[in-house]
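A single protein chain has been removed from this complex, and every other one stays in its place.
Every chain is named by a letter (A, B and C) in the order it is written, and numbering of its residues begins at 1.
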Amino acid sequence: MSFEFGPVAACTVLLGLWMTGLTQLPSKLMLYALQTVTLGLLAIWVGKQHGEPALVAAGTAVALLKGVAVPVYLNRVVRRLGCRRDEGLLLAPPLLLFATAGALGALMLLHPFSRQIAPSALPTIGMLFIGMVLMVSRRLAVSQIIGFLVLENGIFFYTIAQPHSMPPVVELGVLMDILAGTMLAGLLTFRIRDSFEHIDVTELKQLRG
Amino acid sequence: MPPLSHLFLGAAALFWLVLPLAALFDGQHTHRRAWSALIGLGALTLLGAAVTVLYARPESLTLPLPFFLGTAPIAFHLDMLAAWFLAVIALSSGPAAFYLHDYMEHMKTRTDMRVFWTALPLLLLSMALVVLAANALTFLIAWEVMSLSSFLLVATDHRNASTRQAALVYLGATRVGTAFLAGGFLWAHALTGSWVFQNWHLAGVRALGPGLLLLTGLGVKAGMWPFHLWLPAAHPAAPSPVSALMSGVMVKTALYAIVRLFLFSRAFAHPAFGYILLILGSVSAVWGILFALIQEDIKRILAYSTVENVGLILIGIGGAISARFLGVAGAVQLGAAAALFQILNHALFKSLLFLGAGSVDLRTHTRDLTKLGGLGKRMPYTFGLFILGAAAICGLPPLNGFAAEWLLYQGSLHIAAQGTTPLLRCCGVLMIGQTALVGVLSLACYTRALGVAFQGRPRTRAAEEAKEASRGMLLAQGLLAAGCAGLGLAVPLALSILQRLVTPLAPNAVPLASVWTLPMPMLALLLVFTTGGIAMWMESAARRQPVRKFITWECGFGDLTPRMQVASGSFAQPIARMFSAFYRYAIHLHIDGVNRRLFPEEITVETKTGAVLETRIYHPLVRWVDRAGDWIVQMQAGSIHLYLLTMFGTLLLLLAIGGFTR
Amino acid sequence: MRFASILLLAFYLIHALTLPLLLAGVIQFSKSRFLNRQGPPLLQPFWDIAKLFSKGEIISETTTGVFRLAPIISIAVMLCTALMIPWLGVSAPLPGDLFLIIYLMAVEKFVTQLAALDAGSSFGALGASRKAAVSIAAEPAVVIALAALAAHAHSSSVSLFLATGPGSANLFVLLLVVAALWLAVTAELARMPVDDPTTHLELTMIHEALILENSGRNLALREFAAAIEMTVLFGLIARVLLMALPPFSPVTAYLLSLGLILAAGVALALMESILVKLRWRKIPSLLSFALTAGIIANLIVVLKG
Partner (left out) sequence: MNALLSLLLCPMLILVSALLSRRTSTLLRLSAVLMWVQMAVVLAVCVPRLGTHQTAPVVHGFRLDNTAALFAMLTTLIVAAALTHAVGFFLRETASEHAPSNRDLRMFYLFAALFYLSMVAVVAADNLGYLWISVEATTLLSAPLVYHHRSRTSLEATWKYLIICSVGIAFAFLGTAIFYAASQRVGAGTTGSLSLAYLVKHARLYSHSMLRLGFVFTLLGYGTKAGLFPLHSWLPDAHSEAPAPASAMLSGALLNCALVALWRTCSLMAAAGESRFVQITLLPMGAATVLAASLFLLKQRDLKRMLAYSSMENVGLIAVAAALGTSAGFALQAVNHSLVKAALFLLAGNLLQQYGTKTIQDIRGVLNAQPLQAVLLFVAAAAVAGSPPFGSFLAEWQILSTAADTRHIITVIVLCAALAIAFIALSMRIAGMVFGESPAKKKTAVSEAVPVFSTMVIPGILLTASLLLGVVLTSAAFTLAEGVAR
């Protein structure tokens, strides 16, 4: 079954990797949308293949809600906040891209579990890693939301890569939670802008010790 | 029909439980006299229980099911040993009750007294429960309640920053002790599968681990060197009746546990414990009295002297333990009897001394020897009672302290003469010499305390205006003093009780009654009659040729000022110099001026004693923990990126652990 | 039996009341002779005491009752001690015990020091402080030394461990004990080389500083108590020496003891004539010899038995 997954999985991981090298938020969102829609379509396809209508429904929902609605919403947030560029922390994004790629390769090789759950888990781990990198390497609050969503995509990929998909109630519940979380985080972003006059989360350092 | 002692115990428990609750609601604490009386009454019930058990069979009592502690019931065991300690608690706390109401009067405006009157009965109750506990869990609960309530009592004068500090030092020390204690209990349980003390039979190497942990934990509470540091901090800070209880009784509960677990049962059977206690006891005794000798604060002197006495008691216990393993029955009996007797004695005279110091503190508002002086004329009864207490604690005959020290000497001599191994016999010799040394040192220590505080001329106005303590306070001290003197004379009676206690340890030993051959009552009579006779003769002579009073000789240079009297520091100086290695004692003399030798303009003399234990061991330990805190706080730097990274790192670590675990 | 014991009591009491003064006279006398002086008559101390007893007292107004009571207690205690030690060669009228005796003497020390502190004079306090310091070094030595004999006899009862006759400890032990006792006792009694009883320079002395405020009857009692203490302790040393010899008849033993006590007085006088006072800071090291001797004696007893 992996031959069907392989290219798509590679595509999604590469999309994620590409995101690590970007500074413009709208383009990052675009890539994220692309990745999510791809995953959604993959889910639909797998669902069709296996005859699992629940997965088809879940894939559709993901593609529409997470892949279209969320990027649109975040795009609006970014536009209203008026900060489109995220310079990145520590490493400049292009350098980060190479570093992440290298680390990714190393991670794949070294991971002791990879044999057990390979190959479908490898893209998952990759996306988890990329999601973490995205969250850790950027300054803006919105970037962290995007990173989180990419991470979530990795997990979604894992669920569809299994022989049997998750129960639809669970899948939908998860989706709802993520949507709500994104909404909430988006709203908070405005609050951060109002209170701190920027959305640079590195400045949120008052609570310590 | 429950046995009589149960009735007494029930009454006591009721008393001690109802008292705190009642105290909480007596908002105005108008009934101080009533509280005092009730506490005295409660002490009597304890004494009653103790006495009934001393003359009856041991009894066990397990509380019904609702009071189950999950793994063990709340259970008590009342035997002779426990009864002895109950008597100690009662005899010391009963008189203190008379002292309380007058003494605590001055605290009324400083703090909310409800806390005090709640914590005090709780302390007494928990001390009794510690002694009665039949299993580790009951013991630990009572132990912790004891610690917490005594902490509250120490902190009574909490508006004073140094009191707060001292109370916290005490609380910290006691908690560390509890941690060790808990560790020991846990270990013992892991090895034996039981919480009941009577079921513990650990011998050989297995006994060492839990035993050492327990000894450490108990040593902290007992004030054993090197864990004694909280005593000189906490005792001066507490109100005097509380210091009396803590020093006289609470410290003994730890000794009780040591006696119970290491000597009177086979819970932890290993000769090493005997040697360890001997060594630590010896060091405690010498160290305690040496540091008592150089203190300026009267209550600190008493606190360090407690360390010394605990040391002596531990020597007795340690000697008995090692003698038991090497089969010297006589020494086992003597050592155990000496330790138990000294526990009772120390409760009496240390309470007496603390109460005396409390009277001084109350009337002069200082405990600093350098600010006292001349109190003997202003507080003659307190002075007299303090002398008696000091004489008793120095082991002067015919008072009770002597009897216990004599038993200790006899035990040591027994070991020295009849020990089964040369090493043990040498130990006996060293014990004799060491006890003698401690005796002389404590004599010097108390002479200094008495001389500087009570004799000579007042050094400050506060001391000059001191008044005699109130009648209630004197009565409390008088009762304790009577106890000291009475016990000194009624040694055979005490020994007959002790005999019943220690017989199981050494069934074949010569009875104590035949060991104690000293005719103390006769000696006392002789002394009294001789003294009285000569005194009467002197009086009659004085009537013929009246005694003339004049100023103290001042070498003809004019009026002596009180500042020219010996200071507490200078009295101790020759001795401090002799033991300068122990103290790291140093005198820094600095003379300044144009012609420094002949016409010095400024001379400063400073004596210093290095606090080796504090600076070399405890402070670094605390600093390490503190640094660990600093280090870990740095991790919580507020950066969300760092937090996320940590999380990711943890994930990798967990994955690695998962990957490499078979 | 009862009559005999009363007789013994009287015998000891008479000696305790007279011999000390005689010993003091002997010491004074022989010391003068050693110094090529005429010296006071042998019985001078009797006259001195008598004179003091007949005089009135001046006491400091700072003092409390302790000051008046202390010499009386000292005397009482010293008399009791004197009745417990077989210092006259024959067995003592009261059953004695090593540790009881030591602690009775401690009572004397305690009240003496308190009395010295009572007047609030700095001399008295200096004396008390030094007395305490010296006894800290000396008393353990005394205890340890005698404990060697007690350990040998398996008892601290005086009648047992000071018993003469076969089975008494070996000569070497006894000599060590005597040496230790001599050193410690002279220090305790504030004699040379620890204290010079003849100086009246307050800054150097111990005993004289202690009694600086005493006068008249009070002083007489103090001096008397000190003299009893010295005699009894010398008698004790004599007794230990006698243990080295084969048993004698009571009369011989008594005479020998008497002779030895007086001889000790002469020896002390000799010592005080040829020695100088030690520096204060050297005293602990001097007394450590006593302690060492005592410990060695013990080790011999303990390791042999």
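What we mean here is this: contacts are C-beta pairs under 8 Å (C-beta built on N, C-alpha and C of every residue); 3 or more make two chains touch, one makes a residue touch a chain.
Just so you know, these numbers come straight off a predicted model, no measurement behind them.
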Contacts of the hidden chain among displayed chains: A, B
Residue touching the undisplayed chain, where the options are B:Leu21, B:Ala34, B:Leu186 or B:Ile551: B:Leu186
Listed residues B:Tyr55, B:Phe68 or B:Trp537, member touching the removed chain: B:Phe68
Missing-partner contacts on chain A, residue numbers: 113, 116-117, 124, 128, 132, 135, 141, 144, 148, 151-152, 154-155, 158-159, 162-164, 166-167, 169-170, 173-174, 176-177, 180-181, 184-185, 188, 191-192, 195-196, 201, 204-207, 209
Chain B residues that touch the omitted chain in the full complex: 24, 65-71, 111-112, 114-115, 137, 140-141, 144-145, 148, 151-152, 155, 158-159, 161, 164, 167-168, 171-172, 175-176, 178-180, 182-183, 186-187, 189-190, 193, 625-626, 628-630, 632-633, 635-636, 640, 642-644, 646-647, 649-651, 654-655, 657-658, 661
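Here, only the chains that are shown with their structure count from here on.
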Gap in Å, rounded to a whole number, between the CA centres of chain C and chain B: 35
Length of the line joining the C-alpha centres of chain A and chain C, rounded to whole Å: 99
Where chain A touches two or more other chains at once, by residue number: none
Residue ranges of chain C touching chain B (in the complex, touch as defined): 53, 55-62, 64-66, 68-69, 72-73, 75-77, 79-80, 94-95, 97, 99-100, 102-104, 106-107, 109-110, 113-114, 117-123, 125-126, 128-130, 132-133, 135-137, 139-140, 143-144, 147, 150-157, 212-213, 216-218, 221, 280-281, 284, 291, 294-295, 298-299, 302-303, 305
Complex interface listing, chain B residues touching chain C: 373-374, 376-377, 380, 383, 387, 391, 394-397, 402, 405-406, 409-410, 413, 416-419, 422, 425-426, 428-429, 432-433, 436-437, 439-441, 443-444, 447-448, 450-452, 454-457, 517-519, 523, 526-527, 530-531, 534-535, 538, 541-542, 545-554, 560, 562, 564-566, 570-575, 577-578
Chain A to chain B touching residues, read off their complex: 89, 111-113, 132, 135-137, 144, 201-202, 204-209
